[in-house]
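Yeah, one chain of the complex is gone here, protein chain that is, but the others are all in their spots.
All chains are identified by letter, namely A and B, in their written order; residue positions are counted from 1 within each chain.
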Amino acid sequence: MPVSERNTVSERFQEVPSRWKRQHLLGLEGLSAEELTLLLDYAQSFRDEILTAEGTNRKIPLLGGKAIVNLFFENSTRTRTSFSLAGRRLGADVIEFSAGTSSLSKGETIIDTARNIQAMGVDAFVIRHNCPGAPQLVAGALDGCSVLNAGDGTHEHPTQALLDMLTIRQRFGRIEGLTVALVGDIAHSRVARSNIRGLKTLGANVIVCGPSTLVASQWEELGVEVSYSLDAILPRVNVFNLLRIQFERQVVRPFPSIREYAYLYAMNARRLARCRDDVLIIAPGPINRGVEITPDVADGSHSAIIDQVTNGVAVRMAALWLCLSRR
Amino acid sequence: MPVSERNTVSERFQEVPSRWKRQHLLGLEGLSAEELTLLLDYAQSFRDEILTAEGTNRKIPLLGGKAIVNLFFENSTRTRTSFSLAGRRLGADVIEFSAGTSSLSKGETIIDTARNIQAMGVDAFVIRHNCPGAPQLVAGALDGCSVLNAGDGTHEHPTQALLDMLTIRQRFGRIEGLTVALVGDIAHSRVARSNIRGLKTLGANVIVCGPSTLVASQWEELGVEVSYSLDAILPRVNVFNLLRIQFERQVVRPFPSIREYAYLYAMNARRLARCRDDVLIIAPGPINRGVEITPDVADGSHSAIIDQVTNGVAVRMAALWLCLSRR
Partner (left out) sequence: MPVSERNTVSERFQEVPSRWKRQHLLGLEGLSAEELTLLLDYAQSFRDEILTAEGTNRKIPLLGGKAIVNLFFENSTRTRTSFSLAGRRLGADVIEFSAGTSSLSKGETIIDTARNIQAMGVDAFVIRHNCPGAPQLVAGALDGCSVLNAGDGTHEHPTQALLDMLTIRQRFGRIEGLTVALVGDIAHSRVARSNIRGLKTLGANVIVCGPSTLVASQWEELGVEVSYSLDAILPRVNVFNLLRIQFERQVVRPFPSIREYAYLYAMNARRLARCRDDVLIIAPGPINRGVEITPDVADGSHSAIIDQVTNGVAVRMAALWLCLSRR
C-alpha cells in the first residue's frame, strides 16, 4: 500500500466516531445493536487494512504516546498477547503487570494499585481477574482512564464474544436470524454470558447445550433455548461455538469421565456430517483436542478457529481505539 | 502544544547540564544541595512539560536508541513500572529482567550477570536488591554504564526520597526550614534513610517518630530528632511522611498488635484536626489502610499520595536523563 493510501486509512480512523460514547468496555450487557455494529465495523477495517494488508508494516500510530497497562490476575497467553499486540499496532506503549510480583502481596487494595498506576500517566487498563466485577470496581474508582474487561470470573469476556461475532459475520455476512449453539461448560463460561448478550442484541437465536450439571434450565430466563442433546440440534444450527471444559474452575467434576463427555458432546466427523453444509465451527480456545472437538474437525474446512485469533487482535484494536479516542 | 514548542522543550532538555557530573544515582548520601536541586528542577520540568501537558503525547525522545535494563531482585509494582514508563517516555528501550528466571539460579555472580547484559549494549541498569550495597557493587564493576538504585535492602531508595521532596516543594515552594516527620517503621526503611539525607542537605528539620522497637535513639547521630509520641509532635510538623509497616522484613514483631500500633501512630481525622492547617500528608505506598493511615485521611485534601506517584515518573525521568547524558 503506498504511503498516500496509508495516510488516508489513518485519517479515516482518526475521525472521531461520535456515536461511540463509552469510556470503558466492561461487558456486552447494555450495549446497543448500533454500538456492537460500530465495534465490529472498526474491527473489520483494522483487519482488512492493517492486519492482513499486503506489504504494510501492520502498525497505525493512532494511539502514539498512550500507555496501556495489562493487569492480569489470572494466567493467560492468548488474550494477554492479543491485547499487547493490538496496543502496539496502534502505537501505544504496553506495560505488563504481573499480579504475583506486585504490591498486592503487601496488602494493597486493587483500587489503590490501579489509582497508583494511573497516576503514572496510564491511559487504559486491560483487566483480567477471577472475581466477577473487578474491572467494574476499578472503572468506578478511576477518573479519565479507560478499563477494558479481559475476563472477570464467570461474568463477561466481551472481546472474546466480539471476535466470535466478527468471525460469524465474516462467514455469513450477518448475525441476525442465525441460530448459534454454545456447547459445553456453560456454567463456568464468561464467554457464554458475553456471547448470549451480544448475539441476542444483534438478533440471533441462541441455544445453550451441554450436560444438565453444566446447563441449568434457568438459562432460559436470558432468552435462550436450553438443550441437553447435541445430536438433537445438529441439523438446525448455523454456528457451533464449542466451549472448553474448564477443569480449573470446577469444584466437583460435573460428569463421570472426559470420555463420556466426549461421547455425548464432542464435535466429530460423524456429527459434522449431520450438520448444515455451511455450518461454522468456532471455539474460544485453548481447545482440548479429543474432548469438545476432534482434531479433524478442528483443522477442517468448517472450522474458523485460527481465523478467530486474528479477529481477536482486530477487535481489541477497535475496542482500545474507540474507548481511548472517545474523550 | 504545537510542534515548534515541542522542539523547544526538547532542545532545552538537550543542553547538557554541566553541573551534573554523576554517572550513577546510588543514594542521596553525598549529593550536594545543588545536585539535589538540579534533579528536582529537571523533574519539575518533565512533569510540567511532558507528563501533565495537555494534548502532547507524553514522550520526548531524549534517550532514543538507549537500552535500560530493570534488574529487580525483589517484588515491585510501582517502582518497576514507574522506571519503565520513565524510560519509555524518554524514548529508550526498557528490558525487564526477572531474577527468578535468570542464570543466577545457575550459580552466576551478580557482577557477571551485569557485565554480560552490559556487553549486549545496555546503557543503564535500574537495580533493586534485598542486599544493601548491591547497586554500588555492580556500579563499581561496570565501565561506561549507569546504575540507578531502586532500593537496596534497608540502605537507600533515592528516587523515592526525591519524589517525596518534589511533592513537598510543590506544596510549600521550598524545603528549607520545614519540619518533616517520618513516622513508623524507621528501622527497616530505606525510604527513611534516603529522606533524612536529602532533607537535611536541603535544610529541613527531620523528626523520626515511632515505637522504640522501630526507632532507636542512635538515629539522633544522623542529626534528626527522635520522638516516640506522634501526638506530641502534631502541632509543629509541616509534613508527615507515613511509612508502611514492613511486615515482610521483620524477624520479630515489634509491637503487640496492629491495632495497638494504629491506636498510637495512625494518622486519622482526630489527629489531623490537631495538625497545622496547611499540613501535608505523604506516604511512599503501598499504604495499609487502617494501619498507618485511615482511609479518610489518605483520600482527603491534605494527602498528596497520588500526586507523589506522578512525581515518581518525573523524578526517574530526570535521574535517567542526567546520569545518561552526563557522558
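By definition in this document, a contact is a pair of C-beta atoms (placed from the backbone, for glycine too) under 8 Å apart; a residue touches a chain by one contact, two chains touch by 3 or more.
This is a predicted model, so every value here is computed, not measured.
Chemist: For the full complex, which residue in A:Leu38, A:Leu137 or A:Ile287 touches the chain that was left out?
Modeler: A:Ile287
Chemist: Of the residues A:Thr81, A:Thr179, A:Ser227 or A:Asn268, I need the one that contacts the missing chain.
Modeler: In the complete complex, the chain left out is touched by residue A:Thr81.
Chemist: Quick one: which of B:Thr109, B:Asn130 or B:Ser229 touches the chain that's been left out?
Modeler: The missing chain is touched by B:Thr109.
Chemist: Touching the absent chain: which residues on chain A qualify?
Modeler: Here the touching residues of chain A are 51, 56-59, 75-78, 81-82, 84-85, 88-89, 96, 98, 244, 248, 285-289, 306-307, 309-310, 312-313.
Chemist: State which residues belonging to chain B touch the missing partner chain.
Modeler: Touch with the absent chain occurs at residues 64-67, 69, 93, 95-97, 101-109, 112-113, 115-117, 119-122.
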